[in-house]
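Every protein chain except one is present and positioned as in the full complex.
Labels run A and B following the written order; every chain starts at residue 1.
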Amino acid sequence: MSSKDLVLAVSGLNVAYNESKVLFDVDLNVRRNQVVACVGRNGAGKSTMLKTIAGFMRPTSGTITSDGESLIGRAAFVIADMGIKYIPQDKKVFSDLTVRENLELGSYASQDYDWMPVFDYFPKLKVLLDRKAGYLSGGERQMLMIGRAILGRPKMLLVDEPTEGLAPSIVMHLRAVFSELAKKTALVIVEQNLPLVCAIADKIYALKEGRIMAELTERASIKPEMCEPYL
Amino acid sequence: MNAQLLISGVIFGLSLGGIFFLMSIGLSLCFGLMRVITLDQLLYYSIGAYLTYTIGLLTGDVWLGIIGGVIVAAMSSFLVERVVFRRIYERDLAFSMITSFGVLIGGVGVIKYFWGLIPRPVPAPIAAQVNILGTDVPSYRLVIIGVAMLVYLGIWIFLNRTIIGKAIRAGTEDCGHVEGLGINVYRLFTITFIIAGALSGLAGGLYAPLIMVDPQMGLEVLAFVFMVVIIGGLGSIKGTLISSLLVGQVVSLGSLIYAPLAQMAPFAVMLLILLIKPTGLFGSTLQKR
Partner (left out) sequence: MNIVKWWWGLLLCFGLVALGRVFLPLPFAIEVLIFSIYTMGCNYLLGRVGFISFGQPAYLAVGAYAAAFYFFYLGNNPYLGLLIGIVVGMVVSLIIGPLFVRLRGDYFALVNLALAVIIFYLMQKVLANVTHGDNGLWFLTSLTATPILDLTRPDQFFIFAFLAAFALWVFYKYLDDTIFGALCLATKMNDDKVKSLGYSNFNIRLVAFVIANTTTAFAGAMYAVYLGFVSPAITGPERAADPVVVTILGGVGTLYGPLVGSVVYTGLKDVLSKVFGNWELVIGFLLVFIMLAGERGIWGSLEPQLRRLFTRKAAGGVSQ
C-alpha cells in the first residue's frame, strides 16, 4: 500500500528535547478509519510522538505524511486545518469561556457550525452550554475537548491519555464514543488503560524508551497480556 | 483643601488615570496573550504625540492629528511585530524586554532625527471650561475621561462579544490549545499588536496638548506605565483600569498635598501591593508557557 493512501505515515522519526533525544527511528502507519493505540510506560515518548505529528514539535529527522502530503515544518494550526486534530492529556479547556464559547471557537476554526454530532456523543454538554468551562469536572472537560475537536469532521484524532483520572462510568462512555467515532475517523490513542485499548484498537504499537518495540496487528493477539511486557 | 480644589484634583486624577490606562493597556494585552514584555509600546505613544503635533500644525486640526497619530502608531506597531517579535515569541521574557527596549531607544533616535530635540507644544483642541459642582474644569480633560471609558467599553465588547476577542481570551489561557483547534494564533498576535499600538498612539495624541512633546517622553513615562501595569497585574484589563485610576488619583491628589512626593507615591503603593500580592492585584503569574 503506498503511503498516499495512509491517513498517517511516519518513517524514521527522531525527536529531541534540546540536548536529549526522546524518539529513535519511529515508524508508524495509520489507515483510514483505523484505531491505532500506543502503549508504553511514562516517559516512553508517546506524548512527544503525538505532539510532533500535530506540529507542536519539530523532529530532527524522519518523515511524517498524511495522504501523501508532508506535515513536517507546517504550523500546528495548519495541520489541524488539514483535518488532524490533537487532544492533549492536560484536560484543559478555556476556563473563562463558557462551554458554548469553547465550542464556538472550534466551529470558528473549522467552519463547522453543526453541533448535533457533538451532542449525540455527549448529551451532557448540551445541558452545560452556559456553564463556565472552568467549573466542569475532569470527565466533562474531556468530553468538551473531544467535542470541540470533532467539529469539522477531522480525518484523524490524536488523543493523549483520554481516560486518565476519570471515573469508570465515564471511561465506558468514552469507549463507546471512540468505537462510534472510529467509523468515520482514524484514531491514534495513547493510553495506559489496557482493557480499553485492547477492546477498540485495530493495531497496537508498544513504545519503550523512545523506540517502537512491538507492533500488534492481529486482532486476536491484541490482549492486555501481550502489552504487559512493555509497561 | 477646599472643595473646589478637591473636585478639580479628582477630575485631573481621572483624566490622568485615563491616559495611564490607554498607555498601559497595550503592554498588558501583549503580555497576556503572547507572554512578551513590549516596551516599544512607549515608542508608539511618542509617535502618536508627534504625529498629532505635525498633522495638527499642518492642517490646523488637532483632532485630525490625533487620528493620524493613532493610525501611524498602529502601523508602526504592526511593522515591529512582523520584523522583530515574530522571531522571539518562544524566547524568555527578559529577551523580549531587552529587545523591545532596543526598539524604543532606536525609535527615540528616529524621532530625534526627524523632529529634533526641542520640545514642541500642541494646542488643546478644546479650550473651553465646564462648571462641575462649582468648579471650573477644562472640558478637554472630560473628553479624555470619556474617551478612556469608551475604549474600555470597546475592549470589553471586543473581548467578550466577538469571536476573535474570545479567541484572544482563550489564547491568554493557553495558546497551544487555540492553535490545536486550527486557529491561526499568529494572526491573533498581530491583531493584538495593532490594537495595542493604536491605543498607545491614542494615549500620546490625547496627552500631547497637556504636555510638551519631546523625544524622551516615552522614556519619562516608562516608569509610570510599569507601575500601573505591575499594580494592576500584567495581563488583566480590569486590573489595568483599576490601577491606572488609582495611580492617577494618587498622583493628582498627592500633588495637592505635597507636590514632590506625588511622583513617588505610586512607587510606595506598588511596593505595598507587591508585598501582599507579588503578582499585582489581578495579575497572572509571569510564567512563560
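Please note the rule applied: a contact is a pair of C-beta atoms (placed from the backbone, for glycine too) under 8 Å apart; a residue touches a chain by one contact, two chains touch by 3 or more.
These numbers were taken from a predicted model, which means no experiment stands behind them.
**Q** Give the labels of the shown chains that the missing chain contacts, considering the complete complex.
**A** Even though it is not drawn, that chain still touches B.
**Q** Touching the left-out chain: which of B:99, B:135 or B:200?
**A** Of the candidates B:99, B:135 or B:200, B:99 is in touch with the missing chain.
**Q** Taking the entire complex into account, which one of B:61, B:136 or B:220 touches the absent chain?
**A** Of these options, the touching residue for the absent chain is B:220.
**Q** Consider the whole complex, including the chain that is not shown, and state which of B:107, B:125, B:235 or B:248 touches that chain.
**A** The missing chain is touched by B:107.
**Q** Residues of chain B in contact with the chain that isn't shown?
**A** The missing chain touches chain B at positions 37, 84, 87-88, 93-95, 97-99, 101-110, 112-113, 216, 219-220, 222-223, 226-227, 229-230, 259-261, 263-264, 267, 270-271, 274-275, 278-279, 285-286.
Just so we're on the same page, only the chains that are shown with their structure count from here on.
**Q** Starting from the mean Cα coordinates of chain A and chain B, work out the distance between those two points in Å.
**A** 42
**Q** With touch defined as at the start, can you tell me which chain B residues reach chain A in the complex?
**A** 163, 166-167, 169-170, 173-174, 176-186
**Q** Which residues of chain A touch chain B once you look at their complex with the stated criterion?
**A** So the residues of chain A in touch with chain B come to 54, 56, 75-77, 80-81, 85-88, 92-97, 101-102, 104-106, 108-110, 148-149, 152.
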